[in-house]
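Handing you a structure now.
Every protein chain but one is kept in place in this view of the complex.
Order of writing sets the chain letters: A and B. Residues in each chain are counted from 1.
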Amino acid sequence: MSAAPFLAVAGIAKRFRGLLAVDDVSFEVAEGRIVALIGPNGAGKTTIFNLIAGVYRPDRGRIALVGRDIAGLRPHQVCDAGIARTFQLVKPFGALSVEDNVLVGALKRNPAMAAARRTAREILARLGLAEKAQAPAASLTLAERKRLETARALATGPRLLLLDEVMAGLRPTEIDTMVATFRSLVRETGVTILLTEHVMRAVMALSDHVVVLHHGQKIADGVPEAVARDPRVLECYLGTHAPIAPGARG
Amino acid sequence: MTRIAARLGVTPRALVAGALLLAILLALPWFASSYIVSVMVLVLFAAYLGQAWNIMMGFAGLLSIGHALYVGLGAYTGAALFVHFSLPPWIGMVAGVPIAMLAGCIIGGLSFRFGVTGVYFALLTIAFAEFTRILFDHFGWIGGSSGLFLPVTNLAQNDLWHLRGSPAMFYYLMLALVAAALALTRFLLRRRIGFYWQAIREDPDAAEALGINTFRYKLAAVALSAGMTAIAGVIEAFYYNNLYPSTAFAIGRSVELMSAPIVGGLGTLFGPIFGAFVLTVLGESMTGLTAALHIDGIKQWFYGAVLLLIVALQPGGLWPWVAAWLGLADRKDAR
Partner (left out) sequence: MLVLNILIAGILTGAVYGLMALGLSVIFGVIRVVNFAHGEMMVAGMYVAIVLNQRAGIDPLAALPFIAALLFAFGYALQRGLINRFIARPEYNQFLLLLAVSILLTSSTLMVFGPDARNVQLDYAFDSFEFHGLLLDKVRVLAALGAAIGVAGLWAFFSLTRTGKAIRACADNQLGAQIVGLDVKRLYAATFGIGAACVGAAGSLLLLLVDVQPYIGADFTLLGFIIVILGGLGSMPGALLGGVLVGVSEALAGFFIDPSLKSMFSFALLILVLLVRPQGLLGRTA
C-alpha cells in the first residue's frame, strides 16, 4: 500500500446559491477497489462526481489523486490526469457510429488513428457492443447506450473510472451482466471504480466499500454489510424511502 | 479500379462519378459559353465559401452568421495593398489571411472563454460583422462608404500573378481551390481533429470529459474557417474590382454564404458544393424572371423559400439524399 491514498477527498464543500449541496465530505478510495457512493436523491452524489471531474470547483477542501491536487482543474485536464466519467443522463455522440464514439475516447490514449481504432474495437468487444460497431449511436437502446458511455470513458485509459448511476433503468439481467463486466474489468486491468447508485442489488454485489451521503453530509463509511446495518443509514432511508435490501429499488 | 477506390476510401461508383465530373469541369470553358463560365465562377465561389463555413458549423457545430466579416477583411486587405502599394494579390493574401484568422481568434477566444455558445454566439458574430461594417464606412484610407475601386487593366491577357484575366482564369483558380478544400476537409475529417470537432458538435460536455480541450479545438475551427474564407475574399476583390463596406460585410452576404452548405448538407464533404450548384443555377434563372417581370426581390424570396423548405423538411441537406439515390453512398455516410 503506497503512502498517498489513490483518491483522497478531504473536507470538500459546494454551495449553489443558498443550497449547501456538499457539506464537509471526506473519504478515500484505495487503488484497484470499487467504492460506492449512495444516498437518497439530493444527497449530493452527482455534485461530488462533478467536483472530482472538474465540472465545478469546490468552495473548500482538497481532492487529490495519488497525492496530486486536482481540485479546480478543467474536465479535460482531469481526464488527462487519469480520471474518466460517465454521465447520469447518457450523452452519446448521436451522429457518429458506436465505434467512432469509442474511438473519440481512445484517441486520448492513442493519438494515432490506427492504434486508437484497435483499442476502440477491443473495448467494444469487452462490453458486448461489437456487433453494433457500425450502427449510429442514436439508434441504441438505453442499456446499450449506458454500455457505450462506459466503453467510451474506458477507452481513455483511466486509472479511476467514475460511474454515475450506470445501472438506472436497466432490467435485472442487464444489471447482472454489467456487474460481471465491471468485476472482470477491475480484475484484469486494475482500474479503480467510484460509482453512485440507487440500485442496491448492484451496490451490494460490486462494492468493496460504501460511503453514504445524506443532505450533503457523509453519514456512514464502511463495508457494505456494516453500512446496511448502520442505524443512521437505516433511519435516513426509512425516513423517506424503503429499507436497503438486495433486490429493492431499481 | 476497385483497388484505387478502396485506397481512396470511396466506392468504385463514386470514383467513376467523381472522375467524370472532374473531366467535365476541366473541359467546361472549351465548350460552354462565357455566360455559363461566369455563372460557374459564382458557383465555385459559393461552393468554396460554403466549404470554409462548413468547417465551423458542419464539423464543429459553431453557428456563425457573421462570416462576411472574414470575406471582407480578406478582400479589403488585398485590395488596399494593391491600390496603395501595388502589391500583387498573393502578397495581399499573406497579409489578409492572418488578419482574418486573428479576427476569428478574437471573436472565438472571447466567446469561448466567457462560455458564450449556441444562438448567443451567433448573435455575437453578427454584432462583430456589423460593428466592422460601420467602422469601415468611416475608414477613409480604404475608401469609406464610397467604396474602394481596383484599377482594371487590359483583360486580354491572363495574368495569374496579378489576378487579372478572363472569367475562365478565375474559373480554373476557384476550381483548384474547391478541389483543395475538398481534399483538406476530407483529410481533417478522418484525423483526430475531425473526430474531436464532431464530438464537440454532438456534445461539448461529453467531449470535455473525454479529455478534449474544447476551447483549443473550437478556436482551431474558427481560425481555419476564417483563414480559408479570407483567401476567397481576396480573389473576389480582384474579380469584381469594387468594394463597399455595406455589401462586403453585410449580413445578407453572411446569410447567402451559409445557404449553400445548409441546402447541400451540413457536415458533409460534398454538400456545400452541391448546394452551391443548385442554389446558384436556380438563382440565376430567377434573375431572368426578375428582369422579365420587373419586380425586385424575387431572387431573395426564392432563397428564403428554399432555405425554409430545407431546414423544415430536409435538415440534413439535399446531397445525402441525392448521393444515396445515385448509389454513391459509402455505408452510412455520404461523403
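A few comments on the model shown:
Assume a residue touches a chain if its C-beta (ideal position, glycine included) is under 8 Å from a C-beta of that chain, and two chains touch if they have at least 3 such contacts.
Keep in mind the model is a prediction, meaning the values are calculated, not measured.
The absent chain, not drawn in this view, touches the displayed chains B throughout the complex. In the complete assembly, the contact with the undisplayed chain comes from B:308, out of B:8, B:22, B:291 or B:308.
Note on the undisplayed chain: of the listed residues B:114, B:187 or B:240, the one touching it is B:114.
Although one chain is not displayed, subunit B still touches it through residues 63, 65, 110-111, 114, 116, 118-120, 122-124, 126-128, 130-131, 134-135, 137-138, 251, 255, 262, 295-301, 303-305, 307-308, 311-312, 315.
Quick note on the criterion: only the chains that are shown with their structure count from here on.
Distance between subunit A and subunit B, defined via averaged C-alpha coordinates, is recorded as 44 Å. In the complex of the two chains, the subunit A residues touching subunit B come out as 53, 55, 74-76, 79-80, 84-85, 87, 91-97, 100, 103-105, 107-108, 111, 113, 116, 134, 136, 152-153, 156.
Touching subunit A in their complex are the following residues of subunit B: 190-192, 195-196, 198-199, 201-203, 205-214, 267, 331-332.
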